[in-house]
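Handing you this structure, nothing more for now.
Missing here: one protein chain of the complex. Every other protein chain is in place.
Lettered A and B in written order, each chain numbered from 1.
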Amino acid sequence: MKQWKKVMSAAMVTAMTVGMLAGCGGNDKNEGSSGSSGNSESGEAVFKIGSIGPVTGGAAIYGEAVKNGAELAVKEINEAGGINGVQIELNFQDDENDPEKAVNAYNTLKDWGMQALLGTVTSAPCVAVGSEAMNDNMFLLTPSGTAVECVQGENAFRVCFSDPMQGVESAKYISDNKLASKVAVIYDSSDVYSTGIYNSFAAEAKNTGIEIVAAEAFTAESKTDFSVQLQKAKDAGAELVFLPFYYSEAALVLQQAAGMNYAPIFFGCDGMDGILGVEGFKAENAQDLMFLSPFTPTSDDETIVKFVTDFEAAYSGTPNQFAADAYDGIYAIKAAMEKAEVTPDMSASDICEAMKTAMTEITIDGVTAKGLTWEASGEPSKEPMVVKIADGDYAVVE
Amino acid sequence: MKMKAMNKTTKTNFITYLLVIVIYIVVQTLVMSGSMSSLMQGLLVPLCAYVILAVSLNLTVGILGELSLGHAGFMCVGAFSSAFFSKCMVDVIPSAGLRFFFALLIGAVTAGVFGILIGIPVLRLKGDYLAIVTLAFGEIIKNIVNIMFIGKDANGFHFSTKDAVSLGMEPDGVIIVNGPQGITGTPKDSTFTIGVILILITLFIVLNLIHSRSGRAIMAIRDNRIAAESVGINVTKYKMMAFSVSAALAGVAGVIYAHNLATLTAQPKNFGYNMSIMILVFVVLGGIGNIRGSIIAAIVLTLLPELLRGLSDYRMLIYAIVLIVMMLYNWSPKAIQWRKKYLYFLKFKVEEEV
Partner (left out) sequence: MSFISYLINGISLGSVYAIIALGYTMVYGIAKMLNFAHGDVIMIGAYVALTSMTGMGLPPAAAVLAAVVFCTALGMLIERVAYKPLRNAASPLAVLITAIGVSYLLQNTALLFFGANTKTFASVVPIPPLTLAGGELTISGETIMTIAACIIIMIGLTLFVKKTKAGQAMLAVSEDKGAAQLMGINVNGTIALTFAIGSALAAIAGVLLCSAYPTLTPYTGAMPGIKAFVAAVFGGIGSIPGAMVGGILLGIIEIFGKAYISSQMADAIVFGVLIVVLLVRPAGIFGKNIQEKV
């Protein structure tokens, strides 16, 4: 038996060595290209934009959306003549929502000759990749990494709101509009995004005089049953329940609340966007649900209508905020590249240097905001809208 | 006879060490000559961590003969305790080497202590019940790490299991462990060279333990507990020894892991039962009780999904199929027979397993 194992292992080692060498071989090619110029397979000069996010594993919904949104934008730009006449090539790599895999994906893209990065989609991987990108001086624009640390480096920017910003804005909105004085929070204590918003919401609640009567958690391991959290909120007399997490879980929460005849005001964050797009979801369960969002697919704004129609035609499904962020992200990269007048033969580091400043000078009218600009800190300047669901449709609350 | 057996084990061990050293030299040469892709360079340190994990779990599964599904829990303990130390000491101890050395000690010792604490109840159980309890401990560790908030300000350390606000810190305070966001900004002290040195130390510890008097006692317990007990072997002591050494080594792997990435979070993916099972896959695929096999399996299975990146959407699907096929090829009695029949010309010299 043993000898066969040896044969196997010998074969494996050989296979791996070949694999490594193959990897090296690929690198030799790329070193030429990433060092001096970006070239497509056909030899024509292109801008190589990489993107990273989870397309397998539990967070695959978000990565998938970003991938589609980015692909759509790249297609449009290329059809319209590219960036200063240069086409874009997009390469999307899977990170399974794991920081370690995200760094592997980043290195894969580097070997490919990436010149700017749109990513990563989720927060924890984004922090890990961010530190690598900072060392390499690689331009990084995350469509949806909300944690504060995601944009630590000077090279890093984001399209979405940050966690503290959402928590603070939500608390302010609730107190300014006197929606409720007694608030319950249900959050995912195993998730960076959810806990981040909850923490800043709790801090701001103290300042605005909102009383948090119940703060109940769930985890990735126990997110089927929310009856206890809802019952506690009900027993504590909460007039409003704050739900800082994603719509796939929220769909269950709302359904269970309806099942127990509990109807407080439900208030969510940008992760709530897309809830009406969940196949088979009963919209009456989300009646009067409010949430902060930068993007509403039902808006009659021209840019948004075009984006939504094209997206639905290409990917069978309504785009959510992740897709919208990615779409704007690609256009922001385009604008910054045009502003910085970079050329595809420049190295990633030189491009980054030029784009760093250009990012703070551009203004884009995207689908997530009009007149979107960036500060040197990497934060976008955009106002969140409050969206309310009425009769199975999103409506912006003025 | 005895002399000959000794020589053979020495030789087998020597080959294992040599394998690691040769791989190291080859890799270093490739890195030096600049002909290694960034992906491969980025994978070197995680590979070291996985190799150590596989070897350490093999001590529990192969030598002690108990199925543990909570190995990632010990890794988690090692990772978080050492990262906490490094993050606090980053200004106090400027030398990366010295800081990493202390972090390593702290990670290994903490994980080892957890190994003893958990081993006391766990090792009283048998078989699948033991497995499920180790899984339970692993999940408990992950859950607790996820709700831990530790901050530091002028008044010292603050601790909370609720949220960052209830730490009640001064404005100048720094949050070190931030709930599910874990520890951000651990200094990147792990290098491939350190990793390989630690692999060699791990191998040295494990191989020497196996071939020592204690190791033979442990294997006697594995093969027949009652017989071992009846010849006066202290079953609890030796079980505990294997289990805690295995835990401490998993802690070492955790230290390497934590000091390689800028962010350390306890997610199901890296410290949950998924990871424990992944390590078990290394051990079983490499051959239970076969240390060298564990090393090779850990390398193969970590590289495989990365090498499959070209397949994009089908990547994980192909990975699953390859895993099933490799298992069938390696373990199925029919496949072994078939190989004996048709691939006899590849026959290597026969060698006994540990």
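The working rule: a contact is a pair of C-beta atoms (placed from the backbone, for glycine too) under 8 Å apart; a residue touches a chain by one contact, two chains touch by 3 or more.
Since the model is a prediction, treat every value here as computed from it, not as a measurement.
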item	value
Contact partner of the left-out chain, one of A:V278, A:V305 or A:A390	A:V278
Option touching the unshown chain, where B:A136, B:I205 or B:V235 are the choices	B:A136
Touching residue (missing chain; options A:E64, A:E89 or A:E169)	A:E64
Listed residues B:M32, B:V92 or B:I226, member touching the removed chain	B:I226
Chain A residues that touch the omitted chain in the full complex	1, 55-58, 60-61, 63-64, 189, 216-222, 224-225, 227-229, 231-232, 235, 247-249, 251-252, 255, 259-261, 278-282, 317
Footprint left on chain B by the chain that the document does not show	61, 67, 121, 124-126, 128-129, 131-133, 135-137, 139-140, 142-144, 147, 161-162, 225-227, 273, 277, 280-281, 284-285, 288, 313-314, 316-317, 319-321, 323-324, 327-328, 330-335
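Definition applied: only the chains that are shown with their structure count from here on.
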item	value
Rounded Å distance between chain A and chain B, as computed from the means of their C-alpha atoms	32
Interfacial residue positions of chain B with respect to chain A in the complex	30, 34-43, 46, 139, 143, 146-147, 162-165, 179-182, 184-185, 188, 257, 260-263, 265, 267-270, 287, 290, 292-293, 296, 299-300, 303, 306-307, 309, 312-313, 315-316, 329-330, 336, 339-340, 343, 346-353
Residues of chain A that touch chain B when the two form their complex	1-9, 12-13, 15-16, 19-20, 23-24, 26-28, 30-31, 55-58, 92-94, 96-100, 103-108, 110-111, 123-124, 127-128, 130-132, 147, 149, 188-192, 194-196, 198-199, 202-203, 206, 215, 217, 219-221
